[in-house]
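For this depiction, one protein chain was excluded, whereas all remaining protein chains were kept in their positions.
Chain nomenclature is as follows: A, B and C, assigned in order of appearance, with residue numbering initiated at 1 for each chain independently.
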Amino acid sequence: MADGKAVAAGPPAAVVAKGDAAAGADPALFTFAEFDRDAGERIGWSNYSYWRSTLHMFLRNRVALFLLVLLGTILAFTFLQPLLPNQRSPTLINIDPATGRQFRNLVPSAEYWFGTNSIGQDLWSRIWSGTRTSLLIGIIVGVVEMVLGIAFGAIWGYVRKADRVFTEVYNVLNNIPTTIVLMLLAYIMRPSFQTMVIAMCAAGWHGVARFVRNQIVIIRDREYNLASRCLGTPTHRIIMKNLLPYLVSVIMLQTALSIPGTIGWEVFLTYIGIGLPVSIPSLGNLVNEGRLIMMAPELRYQLIFPTIVVSIITISFYVLGNAFSDASDPRNHV
Amino acid sequence: MDGRKPILSVRDLVVKFDLRGRTLTAIRGASLDLLEGETLAIVGESGSGKSVFTKTFIGMLDQNGRVDSGSIEFEGADLAGYATEAEWLRVRGRKISMVFQDPMTALNPLRSIGRQIQEVVEMHRGMSGRQAELAAIELLDHVGIPDPVRRFRQFPHEFSGGMRQRVVIAIAMACKPRILICDEPTTALDVTIQAQILRLIKALQSDFGFTTIYITHDLGVVANVADRVAVMYAGQIVETGSAEDVFYDPRHPYTWALLSSLPQLGVKGKPLFSISGTPPNLFNEIKGDAFAPRNPRALRIDFELQPPMFQVSPGHQAATWLLDPRAPALEPPAAIQAMRARYPGGER
Amino acid sequence: MAKYMLKRLAQSVVTLFIVVTAVFLLMRLLPVEGYLGERYDKLSPEQREAILQKMGLLDPWYVQIGSFYSKLAHGDLGTSAIYRKDVPVLQVIAPRVPYSVRFGLVAMALSLAAGLAMGVHMARYKGRFWDRTWTVYIVLINAVPSAVYLLFIQLYGTDLLKVPLLFDKYKFQSWVLPAISMSLGGIAGYAMWMRRFMVDELNKDYIKLARAKGMTSSAIMVRHVMRNAYVPMAQYLPAAILATVSGSIYIESLYSIPGMGGLLVDVIQRQDNPMVQALVLIFSSIGILGLFLGDVLMAAFDPRIKFAKSEGAR
Partner (left out) sequence: MSDGTDKLLEIRNLRVDFPVRGGLFTAVRDVNFSIRKGETFGLVGESGSGKTTIGRAIVRIAQASSGEILFRGRRINGRITRELDSEVVQKIQMIFQDPMASLNERAKVDYIVSEGIINLGKFKNEAERLALVEKALLEVGLLPEFASRFPHEFSGGQRQRIGIARSLIMEPELVICDEPISALDVSIRAQVLNLMSELQKSKGLTYLFIAHDLSVVRFITDRIAVINKGELVELAETEELFAHPLHPYTRALLSAIPVPDPILERKKVLIVYDPASRDYRTDKPAWTEIAAGHFARANEAEAAEYRRLLAR
């Protein structure tokens, strides 16, 4: 360059800060270094991984971790218990061979760990059997609600033309208190396992659909979805690949939360008298039986044992669900 | 420094953030003098720390951030040592005000514009009721909002982006601050509105006589507003000087790169000067000059030792080993030489 | 605003119509025994048919629904079949309304006051002792089935207060436990939402500006955060009404309070179809009214709603 005046040839530069740290530096250092273009590409990477951070956050929550283990143990035991030796059938009415009368209301003992109920059935095996039933209802309802909710919610949220219709239908359904829907349906159908499942699914699916819809509306118009549309990606694949993966965490949370909710409703419906038939032990039935004889303080164990189990299960699911939701929210990954 | 006194002096400021169990050093020993009455522009890319740097002046770092060391001297006190809210309330919003980037979200949507200005007036000027209301209306008028009496009762959603930014500026003016920090005040606005807002801030500055700090990544805006410029990279100030110094005679390779990669200085049809790679990850320890890995003409020493601030001329400093007498001579890129030629003062 | 409310009102009326029709049709799916009650076994098939014919239950469904609506228009909800045989439903329900209304209002007021206060308290001390303590409460209320904890409250509460287990309308103390029980769920719900909305507001940009203005934290909390958090809260008012409805059903039955909720449980257990239908309709109407009020409230609080697009449901 004609005007080529080198920087260093300007007025002698003076160090104004930091002292002359390099005073004794090797003069060889003042030569040009080799330049590696790819090195520049590699710096600045974040090592952030969504699922790793989620796991990390979750593991930091000690309470949740404890409940996870507890819940896992209970769940496993519920299904293992019938396979163990010396277990009685939950519906067997135990009769004293000496007198020929039922072992009514026996308090907990080495023989009957949780005692017996008012007609001599073994409370220990009834509780595990009941837990099995209630959990099964909870899980089936949770899964069905999710499947229905996601299917309808995804269409509702993503297909603009469907929005109006779905919204109006939802407004009608949502206007009726859940309690009333449940009671009405359970009342109309005969008391049975299926009735419980159908009634609870009917009462809950639209809430899930609404939730999924809102989530999808939030992410539907983000640019990456527009990009997929420009590339001609069919709607079903956009929903499967672009939308649902973002919802995995919230969907898991909703399922986890619907299980304790379902158990709660089951107990409630049983109390009203339209729950499961007495012949099927369930946590609702057990609590209800216990309630009927709670006036006698010495028999309250019949209420307290099932209550403890219900509480542990529901609290665990609830806390775990929330802990997972917190952990899976990228905003909390600080 | 042309005889003016510094109103705010920052020395060797280090700011750290705790994130995901790791520590990020956002400001890595930055020093700066702000001179009474001037407009200083701090230029830097996102993540360079320019925003964090100024947030420390009013104690508004995020919860997980802290000033690790260094000092911020203002009116005889060291702001870096402030810990309690009570201490900060003596400064924040009274002596030093701030205007934020996005006027669409900076106002409470549920309270009228007037009430939001009035509450600052009441708080800082000891006025109340009708008197404060009148003062608020006067402020609205001063920032160029037509029909201020009617506008006073309206809500933020009834204002356009530019008008909302004027309201935010009115709020910042309410206490007649000594320093106004404008954090990218026009980035979210259209260019035509941007020009008007920049003009407004200049007019207010001459009316009220405060000192302004601009944070921006837009060198065009810098050229428009700044008396002095500080260039930030990876949490450090790498060059400071008057606007003329920095635009027509920059010395740091990063400043060169920044300027010459601007399309305005490019020649159509030819590739622009471009900087490869991306800024460094501030979670990592940085050895030597943070810009070295992206600098094709880096010296060996740039990878070994952090360069000190070299004085180029009075008021112009740059932190690069190129200014060391032992360094080899290096031509700035063509675009910079062209800029230098455009300076009417000619050869500097 | 008026236009919005009118539109919302029309929506509620349509919803009500659909709900009433749906409930009516669902009830038709039930076997007719429920209309005959204990008489069923004693009657000959001819007699049964005659009675059912007289009640109009053998007509085609569209004739039934027509007569149902014309009766409804005259305020006739039908006649009880079993619970109080041949007494008009409204006559059975009427004396019970005051109890339900009183408990409902008290419970709502209580849950609003205590819930909001708790939520504000939690947001103020976010992540610290009180926040955690109230969180435990909220978790327990949400996770433990209400049928269980309400029972224990009745059991030990009555003991503690030295009142009879069952409701005695002449004893003031007797009102306390049911009212508190009814509001427990509402308190937890309100506290949780209030806390969340306040925390949401705290993260917004305008809070940053408010801080930069030099406002104290407490002034920001009161003048900006709390006030703004009330707006989204308004939409949860109906939820509380619904919760109170649900709660009342269980609690009234638990304490044998002569209100509508307890009545519903009774008539369900005794399979009195006309009574069930009438009560379900009443409770659904309360729900619909609650949601309508919630939307109106929200519109009244939020200056933006005039301009907001009606983006589907809330």
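Quick note on the criterion: a residue touches a chain if its C-beta (ideal position, glycine included) is under 8 Å from a C-beta of that chain, and two chains touch if they have at least 3 such contacts.
Values in this document were obtained by computation on a predicted structure and should not be read as measured data.
Considering the full assembly, B:Gly266 is the residue among B:Gly37, B:Gly266 or B:Gly315 that touches the omitted chain. Checked against the full complex, the one of B:Val67, B:Val221, B:Val238 or B:Ala319 touching the unshown chain is B:Val221. Only one residue in the set A:Pro97, A:Gly232 or A:Pro297 touches the chain that does not appear here, and it is A:Gly232.
For the chain missing from the display, the contacting residue among A:Phe58, A:Tyr246 or A:Tyr301 is A:Tyr246, taking the whole complex into account.
Of the residues in chain B, those that touch the hidden partner chain are 45-46, 190-192, 194-196, 199, 217-224, 226, 243-244, 247, 257-259, 261-266, 268, 271-276, 278-279, 294, 339, 342-344.
Residue positions on chain A in contact with the hidden chain: 38, 41, 44-50, 222-224, 226-234, 241-242, 245-246, in rising order.
Throughout what follows, only the chains that are shown with their structure count from here on.
Chains that count as touching both chain A and chain C, per the definition above, are B. Chain C has its Cα centroid 26 Å from the Cα centroid of chain A. A straight line joining the Cα centres of chain B and chain C is 55 Å long.
With centres set at the average Cα position, the gap from chain A to chain B is 46 Å.
Residue positions of chain C touching 2 or more other chains: there are none. Chain A has no residue in contact with two or more other chains. The touching residues of chain C, when paired with chain B in their complex, are 204-206, 208-217, 219, 223-224, 227-228, 231, 301-304, 307.
Against chain A, in their complex, chain B makes its touches with residues 19-21, 31, 64, 251, 276-281, 292-313, 317, 321-332, 334, 337, 340-341, 347. By the touch criterion stated above, chain A contacts chain B in their complex at residues 1, 3-22, 25, 27-33, 35-37, 39-46, 48, 53, 56, 333-334.
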